[in-house]
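Following: one structure in C-alpha cells, then a few remarks.
Let's turn to chain A:
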Amino acid sequence: MIEFHLDSRSGVAPYLQIVHQVRHALRLGLLCEGDQLPTIKAVVSRLAINPNTVLKAYKELEYSGLVASRPGIGTFVVQTLSGAPLVALGPLRNELERWLGRARRAGLDEESIEALFRDCFRSHAGEDVA
Partner candidate 1 sequence: MTAVIAAAGLGKRYGRQWALSDCTLAIPAGQVVGLVGPNGAGKTTLLQLAVGLLAPTTGTITVLGEPPAASAAQLGRVGFVAQDTPIYPTLSVGDHLRLGAWLNPSWDQALAARRIQALGLDPRQRAGKLSGGQRAQLALTLAIAKRPELLILDEPVASLDPLARREFLQGLMEVVAEGGMSVVFSTHVIADLERVCDYLVVLVASRVRVAGEIDALLAEHRRLTGPRRDLDTLPPGQHVVEVSHTGRQSTLLVRSAGPILDPAWTVEPVGLEDLVLAYMSQAQGTAQPGPTLREVSR
Partner candidate 2 sequence: MIRLTWLQFRLQSAVALAALAAVALAVALTGPQLAHVYDTVVAPCLQRAPDSCGPTVSAFNNSDQLLQTVLNDAVLIVPALLGIFWGAPLVARELERGTFRLAWTQSVSRHRWLAVKLGVVGLASAVLAGLLSLMVTWWFGPLDQVHANRFDPSVFDLRGIVPIGYALFAFVLGVTVGVLAPRILPAMAITLVVFVGARYAVTTWVRPHLMTPLQQTQTITYSPGFGLAQGADAGSGLFLIPPDPNLPNAWVYANVAVDQAGQPPSSQFLQSACPWATGGGGDGGSGSTGTSQGSGNVTTGPSASGGPTADQLHACLSAIDARFHDVVTYQPADRYWTFQGVETAVYAGLSLVLAWLCLWWVRQRIA
C-alpha cells in the first residue's frame, strides 16, 4: 500500500500533493489496478492532516477516472497511467536541452537560468490573465 508524505513548505496545497503522489505511483507502477488506497483514517492518523483534505484528493482522483470509491469498503485504483507519457518525454527533453544551450550561450549562469525558469513556471501555473 502506498504511503503518503506531506511537504508543508512546498507551497503546493496538501490535497494536490496527495493527488500528485498517487499519480506518480501509478506512473511508476507502484500502484496497479485493483490496489486499495489507504483509508482516510489511516492517512490522517499518520500525517495529522484534515480528513477533508484526503477526501478532496480522492474525489479529484475519482473525477479523473483513476480511482473509484466503494462505500464501506474503501477506495480502489481502476485505471493506471500508461507509459505513453514516457514516450512523449523524449521530444520535450530535446527541446529543453536546446533551450538550455541557448541560455548558456547568451551568458546566463546557473542561478539566473533557474530564476528565469521558476518565475515563468510560477506565473504560468497561477496566473489569472485577462
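A word on the picks: all candidates are chains of the complex that A comes from, given by their letters.
Operating definition for what follows: a contact is a pair of C-beta atoms (placed from the backbone, for glycine too) under 8 Å apart; a residue touches a chain by one contact, two chains touch by 3 or more; residues count from 1.
Predicted model, so just to flag it, every value in this text is computed and none were measured.
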Candidate number, among 1 or 2, whose chain touches chain A in this complex: 1
Residue numbers on chain A that touch candidate 1, as the complex places them: 6, 8, 11, 13-14, 40-41, 44-53, 122-123, 126-130
